[in-house]
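The complex appears here without one of its protein chains, the remainder shown in place.
Right after this comes chain A.
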């Protein structure tokens, strides 16, 4: 499952074991993740695999959805709203804070 640094995809792992493989550029919207992957200074840099123990699968899924949504609608106006289930709101806010997105 390990991917090389050059790969354009990265793997994000939630604390309950879900793995999400998304484009590197999309993931780098989060400065936490970007710094984590930026150089091979740390372990994640060389494996392209990030464990996000603070997030559970459902939240990380939404986060990844947002990453892709953001990537897709970059530099656009009149973008349709993204659907956020109210029950995830608080957790997503915390995740956003944690990931500095």
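As a convention for this text, a residue touches a chain if its C-beta (ideal position, glycine included) is under 8 Å from a C-beta of that chain, and two chains touch if they have at least 3 such contacts; residues count from 1.
Here, contacts and distances are computed from a predicted model.
The listed choices are "DNA replication complex GINS protein PSF1", "Beta-Casp domain-containing protein", "Rab GDP dissociation inhibitor" or "Cullin family profile domain-containing protein"; the UniProt protein name belonging to the chain that is not shown reads "Cullin family profile domain-containing protein". Summarising the interface, chain A meets the missing chain with residues 31-32, 35-36, 38, 40-46, 50-54, 56, 85-87, 89-91, 94, 98, 100.
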